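I am attaching a structure below and will ask some questions about it afterwards.
Every protein chain but one is kept in place in this view of the complex.
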Amino acid sequence: MSDRTDKIREVARKWLADGTVEAVVGWEQGTYGEKCSPALARTPEDADRLLFNERCTNNLMTYLKRDPVRSMAKVGIVAKGCDIKSLIGLLQESQVEQEKVMVLAVTCEGVKKDDGTVPVKCQACDVNTPTFFDEIAGDKVASNPDPEARAKELEKLDAMTQQERNRFWREELDKCIRCYACRQACPLCICDRCIAEKNQPQWVETSPHPRGNFSWNLIRAYHLAGRCVECEACETACPVNIPLMLLNRSMARTVKDAFDYEAGRDPEVQPPLRTFNLDDDNSFIL
Amino acid sequence: MENIYKPYLVRIEEKRTETYDTTSFKLAFLDDDMRENFAYHAGNFGEYSVFGEGESTFCIASSPTKKGYIECCFRAAGRLTKSLAAKEVGDVIGFRGPYGNRFPIEDYYGKNIVFVAGGIALPPVRSVIWNVLDLRDKFEEVTIVYGARSEADLVYKHELKEWEERGDVNLVQTVDPGGEGPDWKGQVGFVPNVLGEAAPNAENGIAVLCGPPVMIRFTLPVLRELGFRDEDVWTTLENRMKCGLGKCGRCNVGEIYVCKEGPVFTAAQVAQMPNDF
Amino acid sequence: MPHMTLDRTDLPSLAQALAGQGRRLVLPVREGQELFYREGADPAQLDLSTIPKNSIKEFLFPKCEKILEYEYSGNDVVIEDVAPDAKPTVIFCARPCDAASLPVVEPLWNWDYKDKFFNERREQTLLVTYACRTAPDEACFCASVGLSPSADQGSDVMLYAVDDATVAVRPVSPKGKELEEVFSKFKKGEVSDEALEAFAKEGDESLAHRKPLDKVKGWLEAHFEDPLWEEKAFRCIGCGTCTFLCPTCHCFDIQDESVFDGGCRLKNWDGCQFPLFTLHTSGHNPRDTQPKRYRQRIYHKYAIYPEKFGKILCTGCGRCVAHCPVNLSLYDVVATAQERAEKGE
Partner (left out) sequence: MSESPQSETQTDGAGQPEAATSWEPRIVAFICNWCTYTGADLAGTSRMKYPPNVRVIKIPCTGRFDPLFMIKAFERGADGVLVSGCHPGDCHYTAGNYNARRKYTVFKSLLETLGMDMDRVWFSWISASEGGKWVDTIQKFTEVIREKGPFVEYREMIDVG
């Protein structure tokens, strides 16, 4: 791991010293447990704070959509393979100009959550060695994805009857407090003003009661269908532990099955809900 | 314990379209007792509600010297004010208040007063103006400088006429350059400049100033130049509010809860506040 | 004075007995990797291993509460006052930092205008607090804000796990003293005052590495504009987790919601970390950037509220430290302020 840290610092220092970028977004040591925290290096000296280890869980791409990073002419960003998927999504949707971002990729064997467990995304990871970058830190890491890891998550839900699923989600969504941490953490929730914050008309009720919570969580998942790269940032941020990834994964599965599309793979490909095929499934329409 | 969030019901008795986007209401409490005894002061504000849409905060635009009703004036801009503007005479809306502090009118007795207002900020000043005019003997010179972007943006036009015709008020109206029509008889120019030219008497003087932040920023130096002390310049701070009761946590500027310790402050007090408004 | 003791294994039965007097029961239980205070949970599931993720705030100031009902008929409107849903409640094995949050926010709900929704719930709530012997989580810093892991502020009854098998009971408030009878049914023995002294000592020791935060207010008052805010808060994603998990954050929104001709007015949790919180209709926003909003949170807790109500609006529970998704620690920020004040910067 320390090799990667060294390389990150070296590249960041170089970019900052020669003015390639205004700043480098990376991780630094946090102050709670082993947690790491997002860091903004503006000078070559700052670069020495940057590091990489298995607790670098944050998807830093979320900073591309907010100030001060958004207003910078050019920015360097340290990213794991999974984080780069988000960047690809942003590029596909013209939310980020490729010339404005320098990707300092880092190879990764998988990260660990606060509770020490390995996220599903890491069990299913096939981008341990990123392929889309300007510089890369770390030696090649072979991917050994568990093809069932994602599907296993959905088994429980699939086994339920419609009524059971309804009850399950009613209970889970009742917990929602409408803090919108899921949205804030998500690198692909890019609207300047979210539908939940528009009040003329008030499409989504802002109150954290069952009706409002259902609408909000449904529309959040819908707006991410075909876009979500399953980085798990939303679920990690959720202060009331709603299993948001179940919704996101279910959407991803539908998009894969129906349109043979996986988010975050190719910046040149059109996202599935921006295009169509003449022979898309028509069987459910009378 | 009483429900502090429960509004009084008021009926719209008169509705006037002040400008293309501004409406004023004359409101009467449904409750006879409230109608008789509702008391407030110039500078107080209220929470006006359209049930089903929510509440919005603005001042009471009428003078406490007028009994039996309250008036308000607002621009249809957001969800609430738009639905409020759609209400008609006879409709019932909600009102909570009066909240906040006040202009200390008694302290102005025996003094020269200049009112400076811009655009939609006339209503809070109007409450003080009528309060002063209804007790006209207690004050010396009264000057009103009122400006808006254009003629169409001037509110309370019928009252401007009334004030103009009164011999005991010096009314100076102005519109921004380009905002004047062919029949415009007032001044053309920005409020701070027009105020400077009008040169109201700062000797023993009080200024009451309301307007958009940019107007206030440029007007304060002019008032100082004319000789007004910051302690004698009174203004109101606007902040987003929900409860009006010092609880919901929105409106504070530093340790000052605008809804309770405001909205009326002197320029001297405002200068002491952190730049958070 | 000796204190009654009971068996630790009797805690669930005690909870049941307290609830049996017509009270709804709230207690900490495990859900996945974390603890939560839950209403109606099975007392047998009582879990005291660490501090719950949510605070007890939601039982006194719910996330969504009806404050008014209205119905249209023609031009007219009929409004109906709403009584708070203030059932008698026992919060069993609350943590001292949670219990202590109540006396902190009480003045806010009662200055001039008394909020009946909070007050009536407060009146109906019985707080049985489980003292921490040592700080249960790395994020804890209650000692820095004038409390301690075994503080009894706001509690009606204190429970002290004097050893693995024994829990000492100490009634604190008159309300708590009235419950002697219920507790005495579970009485197994007595311990002396000294047995409880260990709590104060060990509790303080476990937080010895935390700074006192007595100079923070002065520093803040002089540093409204400071590079610190940008430097720390650039990473803040504005998720509001800190405000919603905080036992003392009390900001709220008022919303109307209708179905057909009637509806209700609701008081919902809100937070200073959201841009919409202070956005004027005109488009002007006094706190238009995340660092400004983050600064407001720190100011409100450590400068504004102490100035206004004489108390720090923080009980050092550490939830905002532990659960911040980007590890932006409130403690680090105020400790930096303290440090700078000490150095005279």
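Brief remarks on what is shown
Each chain gets a letter, A, B and C, in the order it is written, and its residues are counted from 1.
Simple rule for what comes next: a contact is a pair of C-beta atoms (placed from the backbone, for glycine too) under 8 Å apart; a residue touches a chain by one contact, two chains touch by 3 or more.
Because the structure is a prediction, the values reported are computed rather than measured.
Of the chains displayed, those contacted by the omitted chain across the entire assembly are A, C. Of the candidate positions A:I136, A:L247 or A:A263, contact with the unshown chain belongs to A:L247.
Only one residue in the set A:R9, A:R55 or A:H209 touches the chain that does not appear here, and it is A:H209. When the whole complex is considered, the residue among A:S71, A:T131 or A:Q163 that touches the unshown chain is A:Q163.
For subunit A, the list of residues touching the undisplayed chain reads 157, 160, 162-170, 195, 201, 203-205, 207, 209-211, 214-215, 218-219, 221-222, 225-226, 246-247, 250-251, 254-255, 258-259, 272-273, 275-278, 280-282, 284-286. On the side of subunit C, touch with the chain left out of the figure occurs at residues 64-66, 85, 257, 259-261, 264, 266.
To be clear about the criterion, only the chains that are shown with their structure count from here on.
The set of chains touching subunit A and also touching subunit C is given as B.
Ranking all chains by how far their C-alpha centres lie from the centre of subunit C, first place goes to B.
Chain pair with the larger contact count among A-B and B-C is B-C, by C-beta pairs in contact.
Chain geometry summary: the mean Cα position of subunit A and that of subunit B are 49 Å apart. Note: centroid distance subunit B to subunit C, computed from Cα atoms, is 40 Å. Subunit A has no residue in contact with two or more other chains. Across the assembly, subunit B contributes residues 78 that each touch 2 or more other chains.
Across the complex, subunit B meets subunit A through its residues 78-79, 82.
Per the touch definition, subunit C reaches subunit B in the complex via residues 67-68, 70, 72, 75-77, 79, 81-82, 108-109, 111-116, 119-120, 224-225, 250-258, 263, 265, 267, 270, 272, 277-282, 284, 286-287, 292, 296, 299-300, 303-304, 307-308.
Note for the complex: subunit A touches subunit B at residues 199-200, 202.
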